[in-house]
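One chain of protein is taken out of this complex; the other chains stay put.
Right, chain A next:
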Amino acid sequence: MLRQFARYSRTHLNQTNYLISNQTRTKYGETLIDHYKNPRNVGSLDKGDKNVGSAIVGAPACGDVMKFQVQFDDNGRVVDAKFKTFGCGSAIASSSVATEWVKGKTAEECLSITNNDIAQHLALPPVKKHCSLLAESAIRESVSNYKAKQAPHMMKAEN
């Protein structure tokens, strides 16, 4: 649907403002369409690496599954991030934006990214805001996976 709409928007939508204002229900922002058509940082990182935090969020039954991986350097900053998302265009775009935003950030800075930041950046329609929530929890879980890997002896002591 998104792809169809993108094709439609190229041919018709940009010509008149009137059409755009009449299409609020199906209107996706340019940023979102860009991230959907050219997703950034698709792929995988080495799950066994101790500097890589991985997370899989979402449920296959719900139609959205997101694999999210962040790689930190020795100074605790993100040097690389990869994702693979099975889901709607908004979910793909949300995770694509998330991989871009975490780069160069520390673990704490990553956690400060909220779903509302992503939703606003992509101008997500109301019903699609949940996709940005999925991206937020993907960041959270991958960072906490990294933290757990960094302090395995502490985790053992707690258990």
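In the analysis below, contacts are C-beta pairs under 8 Å (C-beta built on N, C-alpha and C of every residue); 3 or more make two chains touch, one makes a residue touch a chain; residues count from 1.
The working rule: contacts and distances are computed from a predicted model.
One chain of this complex is left out of the view, and of "Ribosomal RNA-processing protein 42", "Exoribonuclease phosphorolytic domain-containing protein", "Mitochondrial import inner membrane translocase subunit" or "Frataxin", the protein name its UniProt record gives is "Frataxin". Among A:32, A:78, A:98 or A:119, the one in contact with the hidden chain is A:119. Touch with the chain omitted from the figure is made, among A:27, A:130 or A:147, by A:130.
Residue positions on chain A in contact with the hidden chain: 59, 61-62, 114-116, 119, 126-127, 129-130, 132-133, in rising order.
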